[in-house]
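One structure, as structure tokens, below. Some questions next.
Note that this complex is displayed minus one protein chain, with the remaining chains in position.
Here is chain A:
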Amino acid sequence: MSNTYTKYYYPYISPFDPCKPIIRKSYPTPPQMYLGFQPPNLPQFEIKEALYRGTLWPALYSKYDKKDYRGEYDE
């Protein structure tokens, strides 16, 4: 699937904004938005890997790292 799991938008920036503007804002759209009813026989993580990641299914795994304080996400 060629879905992206982060979406970006560019809010209006006023010349009078008091804080340093964040030009590009983003929000997560993780895999469950797109999978639909899970098809049978999808690939699985190794059992230890699955325990660590919180899911058996690579198709449902969503990485999330601490974002910097500007709130800008990168893939």
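In this section, a contact is a pair of C-beta atoms (placed from the backbone, for glycine too) under 8 Å apart; a residue touches a chain by one contact, two chains touch by 3 or more; residues count from 1.
Heads up, the rule we're going with is that contacts and distances are computed from a predicted model.
Name of the non-displayed chain as stated in its UniProt record, restricted to "Aldehyde dehydrogenase family protein", "Hydrogenase", "ABC transporter ATP-binding protein" or "Manganese catalase family protein": "Manganese catalase family protein". Not every partner is drawn; the one left out touches chain A at residues 28, 30-32, 35-40, 51-55, 57, 60-62, 64-67, 69, 71.
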